[in-house]
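Missing here: one protein chain of the complex. Every other protein chain is in place.
And now, chain A:
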């Protein structure tokens, strides 16, 4: 990458580390819990007895959202960040990533995404839905939970943009980075565990904005009642629109260097002197060879059970104008599966002999919910005719 060459002299001290990384070795130095790692001869001993904190900037070589989420998860679960903080930079092919406790059917038009070839993923952190494509840089900050500080991390990013490109982003209440009081350039979310934590955020460099908007369109026919976390839509702007000098490579380099110049313990910028303490930039290949077990995690992230099955239980309905008023079909969905279905008829209308609220037993019960489940219920309803109980209406209907 451009910045790697440009910074070759500064990077020289890390050559040995980089070589070892290439051979699949010292990347694993921070690992404590993973059994396969613990017994590996390649594992480097923990930092020097003085336990000085060092930092690395990892750059994922994958563009697959499920692989990158798996890499992030693997690191969160297996690394010990006590003496080694890590910034992971990653980019994805077009996808929408929903928050851990969100409802994908509320957030996006699931069928439309599929037709467009935009993947839908669910992450482990909280918050709302975001669109990613290779014009968006994801930055994950890994620290022990005790040193978790979103504000500090965002300060590093804001400072980078200020120093390099004279921008002055602000951190708003939601801890998004915004410019000109409202335009979002970065969204934040995080995950906190017993000992580890990560804070990750997006940085919009040059995303396809038309695709961003289209991917976050909703299915207006579905009315969903749920306790799932809601997204807060915000106007966005690409950094490349704010300063033509902000390219993806330039930003990755600038953010990485600023991270390494920063002493996380004192939260201060100590310049190039601080960089000497760090392990530098490392390209990482999120493969089974480097991260044993990552494939299984990737498969889980890509599974229906995680992406849809994890949706908090909800009630979804559709309204149908049947001429005599609105008929409503409602389904209760738990773990992504349709639990029960009922129809609510408008007053004065009957289905066979039944009126009002009618519980249906249909073939969609216990099946995976999709918007097409409604089509199946509609079909089931057609086995009996809807008719008005008012004689005038009946005559009219007969004439029609």
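Basically, a residue touches a chain if its C-beta (ideal position, glycine included) is under 8 Å from a C-beta of that chain, and two chains touch if they have at least 3 such contacts; residues count from 1.
Everything below uses one rule, namely that contacts and distances are computed from a predicted model.
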Omitted chain, identified by the protein name its UniProt record gives, among "Glycine cleavage system H protein", "RNA polymerase II transcription factor B subunit 2", "Exosome complex component RRP46" or "Ribosome biogenesis protein WDR12 homolog": "Glycine cleavage system H protein"
Residue among A:78, A:92, A:125 or A:236 that touches the chain left out of view: A:125
Given A:63, A:100, A:243 or A:368, the one touching the chain that is not displayed: A:100
Full-complex contact with the absent chain, from A:166, A:227, A:268 or A:363: A:227
Residues belonging to chain A that touch the chain removed from view: 99-101, 124-128, 174-175, 188-194, 227-229, 312
